[in-house]
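Okay, handing you the structure first.
Here the complex is missing a single protein chain, while all its other protein chains stay put.
Note that the chains take the letters A and B in the order they are written out, and that residue 1 is the start of every chain.
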Amino acid sequence: MSTMLEVRGLAHRYGAGPDAHVAVEDLAFTVAKDELACIVGPSGCGKSTLLRCIAGLIKPSAGEVSLHGDRVVGVPDDLAVVFQDYSRSLFPWLSVRGNVEFPLRTRVGSRAERRARAQEALGWVGLSDAANKYPWQLSGGMQQRVSIARALATRPALLLMDEPFASVDAQTRADLEDLLLRVRRDHGSTVLLVTHDIDESVYLGDRVLVLSKSPASIVADLKVDLPADRDQISTRGSSTFVELRTEIARLLHDRQPAPAEPAPAAASASSSDELAAERFLAAEREEAHQKTAT
Amino acid sequence: MSRVAGFAQRWAVFVVVVIAWQLITSAAQDVYFPTPWQIVQQGWTLWFTDGDGNVAIAESVTEDILPSLGRVVGGWLLSVVLGVALGTALGRSRTAMDYVGPLFAFFRALPSPALLPVFIVLFGIETGMKLALIVFACIWPVLMNTVDGVRSVDAVKTDTARSFRIPRTQWVTMVVLPAALPKIFAGLRLSLAIAVILMVVSEMVGTTSGIGHALRSAQRQFDLTSMWAWIVLLGIIGYVFNLALLAVERRALRWQPTRSGAANSKQTAKAGG
Partner (left out) sequence: MRPVYRNLIGLAGFFLIWEGVGRVGLVDPTSLPPPSEVAGTLVGLLGQESFIRDVIATMLAWLIALGISIAVAVPAGLLLGSLPWLRSSTRVLIEFLRPIPPVALIPLIILTIGSGPDAKITLAFYASVWPILFNIIYALDDIDPLLLDTARSFGNSRARVLATVALPHVAPFAYTGLRLSAAIALIVTVSTEYLAGSQIGVGAFIIDEYIAIGGMDEVLAGTVVIGFVGYLVNEGLERAGNRMFRWSDTTRAEALT
């Protein structure tokens, strides 16, 4: 199997000087073609940062990323991202079809073909009938399906998903997981999916990469020895599944500093919380700043 | 049935007020307050009859009304094009507004009719001056609102668009401008009201044509019925302008989620003036 994605010595820090916050530290891994790799890690450990580096949305402070052998600088052409926040990732002024056609405008010359491809991608996620609706007329799960269809319609070499199912209810989540597995099986895509849900990572992945608490580094790289055909009930009940999830849980847990040394734990937790709070406030200030008079 | 009732309810008060106005004014016989009927008749004479009382498009339509409308619409459209283009460019830059923001906010706060003398000496007294003044007054609300709107594109949409590597033109036309549109329309409504004000003001000061001029000369000649007719005409013009802008806005913003009540009052929630 050839390598689709290769990440070497990747590090990213926000800010500079003594205030710098190291979000990702010295990461290295590869993802093979047609593989579905899951990255699981505690909240705030730097998963989104990692994904944004891979997507070329931000420039890593150190290290490099290559996609099918080409070094990534800027956003590569044949890559698509599905964000967690579907309500903000879909364009409310475009219909469902318009949203799916959006990335095709530059990629597919003919209008008719664009439309056909959008319709096809919508078919994969079971939304053929909703093409003319606006995103707000759909439920949350349907909206996320639209953004999955939009990403798939570009036929990306690599599909990146940042906690794609974190904002939907449990039932929808299970449906979307199965949908992803089905679409991937039918179309053979390479997927790198980020989640903080251990079960989800095992259920979906061919491989699970476990990340440590901030700054993120790889703690373990586990192969998932489950049959390709998975099922929400029997797979999740199988002993392999249970063993794997227990192991990951232990890995994640052990990485948290032991209760014997609580001081650094509190320090690191509060520092990242503080940072998050500060980012939030900064964003708010910015918003307030932008509210100039009408 | 309920439709008829609704219609009756909506118009009943209006009709009652007009009838009351007619009755009160005809009873009072006050020169300052002609009856609505007299106003309508005067309007007819002013605009739809020639010198001999025959039905025709009167000179005042071609000499006053049409030029006035041309100036408002022309000046306003010009300022919209300039304001949106400039506002989009400025809003996309992080620092550009730091340089010009306070200056533009000051221009927006200027009561532009006060600048009329300056514009008269600079541009003369004819159409050029009026257009320039209307553009100067209208451009700031449009520009500032466009900047605001352009900046309201959220981070997730920016990332989404970037992750698809779309070209610049598609980024501006399909992401930035649609996101800015609700704010831009708020600016357009305000600037349209301002455009009509400046049209009237600039025509009132020493010109020989235009609705403002006609209004002013009716006042000078103490021709109160004509004056009222012109005022009513300005009301109708303002009403039609609002309606037209609203129709365009509805179309352009049809993607916005609406609650039926919200949609109704949106019709009325426009900048006054």
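Worth a mention:
The working rule: a contact is a pair of C-beta atoms (placed from the backbone, for glycine too) under 8 Å apart; a residue touches a chain by one contact, two chains touch by 3 or more.
These numbers were taken from a predicted model, which means no experiment stands behind them.
Among B:56, B:81 or B:121, only B:121 touches the chain left out of the display. From the set B:89, B:125, B:172 or B:234, the residue in touch with the chain omitted from the display is B:234, counting the whole complex.
Across the interface with the omitted chain, subunit B contributes residues 6, 9-14, 17, 32, 95, 98-103, 105-115, 117-118, 121-122, 148, 152, 182-183, 186, 189-190, 193-194, 196-197, 200-201, 204-205, 215-216, 218-219, 222, 224, 227-228, 230-231, 234-235, 237-239, 241-242, 259, 261-262, 264-266, 268-273.
Everything below uses one rule, namely that only the chains that are shown with their structure count from here on.
Note: centroid distance subunit A to subunit B, computed from Cα atoms, is 48 Å. Those residues of subunit A lying in contact with subunit B across their complex are 52, 55, 57, 75-77, 79-81, 83, 85, 88-89, 91-95, 102-103, 105-106, 134, 136, 154, 290-294.
On the subunit B side of its complex with subunit A, the touching residues are 101, 105, 108, 141, 144-145, 147-148, 151-152, 154, 156-157, 159-160, 162-167, 170, 174-175, 178-179, 181, 183, 186-187, 190, 255-257.
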